[in-house]
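All protein chains of the complex are present and in place, except for one that has been dropped.
Per-chain residue numbering starts at 1, and chain names A and B are given in the order in which the chains are listed.
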Amino acid sequence: MRRIFQIDGEETECWLSHDGTNLIVNMPDGSVPCRLDPTSEPGGYVLRARGRVQELRLAVGPDATFVHLNGRAYAIGRVDPAERLAGSDSGAADDRIIAPMPGVVVAVNAKPGDQVKEGQILLVIESMKLETSLAAPRDGVVAEIPFAAGDSFGLKATLAQLAPEED
Amino acid sequence: MSISKLLVANRGEIAARVLRTAKARGLATAVLRHPSEQEGPAHLIADEVVSIDGPTPVAAYLDIPQIVEVAERIGADAVHPGYGFLSENAGFVAALEQASVTFVGPTSEVIDLMGDKVRARGFVEERGFPVAPSAIEDDDPATFVERSRAVGYPLLIKPSAGGGGKGMRVVREDSALESEIETARREGERYFGDGRLFVERYIERPRHIEVQVMGDGQGNVVHFWERECSIQRRFQKIIEETPSPALSAQQRLDICETAAGIARAVNYRGAGTVEFIYAQDGSFYFLEMNTRLQVEHPVTEMVTGFDLVAEQLRIAAGEGLSAAQDDIAQSGHSIELRICAEDATEDFRPAIGDILLLDEPQGTGVRVDSGILGGGKVTTDFDPMLSKLIVHAPDRTQAIARARQAVQNYVILGVTTNTGYLDAILAHPDFASGDISTGFLAEQADTLTAPGEDISDLLIAATALSDDRLVGEVMQIPEMHRKMGGWRN
Partner (left out) sequence: MRRIESQIDTNAPDFKANHAAMTERLKEFHARQHAARFERPQRDIDRLARQNKLGVRERLKLLLDPGTPFLEFSTLAACREYDGAVPGAAVVTGIGIVQGREVAIHANDASVKGGAWYPHTVKKIVRLLDVALENRLPVIHICDSAGGFLPLQHGVFPDRYLGGRVFRNQVKLSQANIPQVAIVGGHCTAGGAYVPTLSDYNVIIEGTGAIFLGGPPLVKAATGEEVGVQELGGAVMHTSVSGTGDYRAATEEHAFSLAREIVSQWKRTPKTIIETASFEEPYYEPKELYGIIPKDRKTQFDMREVLARIVDGSRFHEYQPDYGTTMICGYAHIWGYKVGILANNGVLFNDSSLKAAHFIQLCNQNRTPLVFFQNITGYMVGREYEERGIAKDGAKMLMAQGGSVVPKFTVIANASYGAGNYGMCGRAWDARTLFMWPQAEIGVMGADQAANTMADVKIRQLEREGKKLSDEEIAAIRDPVLEKFRHDVEAYTSTSELWDDGILDPADTRNALGMSISASLNAPIDDPHYGIFRL
């Protein structure tokens, strides 16, 4: 029910409500009851808001809405705040790679001190007749990889450790 | 050498525009298309759409052997090159000749001559037509100061090796000439390691005026009057009009006759444009000749009533011109606006996007030469010009009013365009009074891109209310709870 609207690089967070008759756009500086009714023209609407009646043309794109109003065209970006928040948990990655099951190290692709990228394969293990590649959980520097190829390890063994992130 | 099937070796609005006339003349028609290219109006008009390949779409349109092969394969007996791409490529003309396919345009010799700016200037100057006075130090270093003095003031001293304005000096008085030459030389040496200089007449607040000419290659040349093209951004025209508000009747005749004379001197065949730089004092100098149909040709068509593409096709088919000079008169005023996918507030950065809604203006005196279709996509593969809006009205004031109304009603949604910027230019008092020069847009940049009335709350309202997902979420709330709003007990 909330949206961030972007016009010329400026963001405005609003929420929409409905009082049973009109939709109300609630902006930081006040609530605006409004109506948008289609006209016979393609993409044509009449907007009633703030005591004004405006004819406009409108097209909705995937991330932005385009409005032709008073002879000019405007692009209004739309961002769902929930989607923006959904991306905020990426920093939550662990520093360690913990053995998901007991097995044997097949290959070690990095050594302490290496700068690695998130998703880069640090080592390959074999367990239950399956090879599994283990990737760096985030960008960082390898602090420790305690096992060498051929070593076996137990459940929950720390297979790799990244150096703590510096702020 | 009559023509029965025409291949248009171009795309976008000009392909559509040429195809329309060709079809009206009863020709079979074909047009090219690169696989990554969007469907455009041209593809709807042409009888045949021929696919061409290339590492990039532009490369495909520049691929001479492939296009000649296409023309032969589909049995086209003539090729119209439009503008840009291969339209001024002598090699293309020669290759078509080899394949016995008619090129709708001038001979390769003329293209060669006019394509070489130094040769062209020399050719024109030799025949007594006005070129901007200049002096090159290298020609005879001993007489450089004298020759510079002869250029006349104000003049501009430039390092021969220069660029980017470095070391350029404007001299307005003779007393300063020699010291400025020495300063410029030192700067040239410092910046470019080369102290040689070049002097030319400095034209303050110049206008760009050009003349449409047409020759049959048999010695007959006519002009279709001038076009004023001073409204330019980044050296590219975006608004053109005719007649020029700067010219008196006599000046108009002079400049047009000069252009026709230059065309006559090369026994010109087809449509061409002679471009002049026009000074505030009324003097004008040859700049260059474009040996093709210009983007802005429609304004000429609107005021003269001639179909220039039809004339091109007549000439190519050996039918000659349809009119003599006396038949060609200017009636009313016409303005063309180039609608481009670009952001005027971000230094004209090209814009991309999907054309979600397209509604082009129409009505009396309004013409749209469009290269796009609703539902299409604008990419950076080609030039950002999407279409041209051309208006015609009895006089300039009415033409401006009509142009403003039309551009305000030009609905292109989904990609940023310059319609608002064009409207701001048309609304500018200096434009209305005709007091413009090629520097106008740069001088007025801040005024022209100034934000208008803040209507962001209306835009937000329209956006929110047309956001089906958002409205859907709100309408999920039971009606009673919606009506209660944020009630708390």
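Note that in this section a residue touches a chain if its C-beta (ideal position, glycine included) is under 8 Å from a C-beta of that chain, and two chains touch if they have at least 3 such contacts.
Computed from a predicted model, the values in this text were never measured in an experiment.
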| item | value |
| --- | --- |
| Options A:Val46, A:Ala82, A:Met101 or A:Ala148, residue touching the unrepresented chain | A:Ala82 |
| Per the touch definition above, residue among B:Val170, B:Leu253 or B:Met484 touching the missing chain | B:Met484 |
| Interface with the unshown chain - residue positions in subunit A | 1-2, 15-18, 20, 24, 26, 81-82, 85-86, 88-89, 91-92, 94 |
| Where the unshown chain meets subunit B, residue by residue | 473, 475-489 |
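As a working rule, only the chains that are shown with their structure count from here on.
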| item | value |
| --- | --- |
| Approximate Å spacing (C-alpha centroids) for the pair subunit A, subunit B | 43 |
| Residues of subunit B that touch subunit A when the two form their complex | 345, 353-354, 356-357, 359, 404, 407-409, 411-414, 416-417, 419-420, 423, 451-452, 455-468, 470-471, 473-475, 477, 479, 482-483, 485 |
| Subunit B partner contacts - residues on subunit A that touch it in the complex | 1, 3, 5, 7-8, 10, 12, 14, 16-20, 23, 25, 27, 32, 34-36, 41-43, 45, 47, 49-50, 52, 54, 56-61, 65-76, 78 |
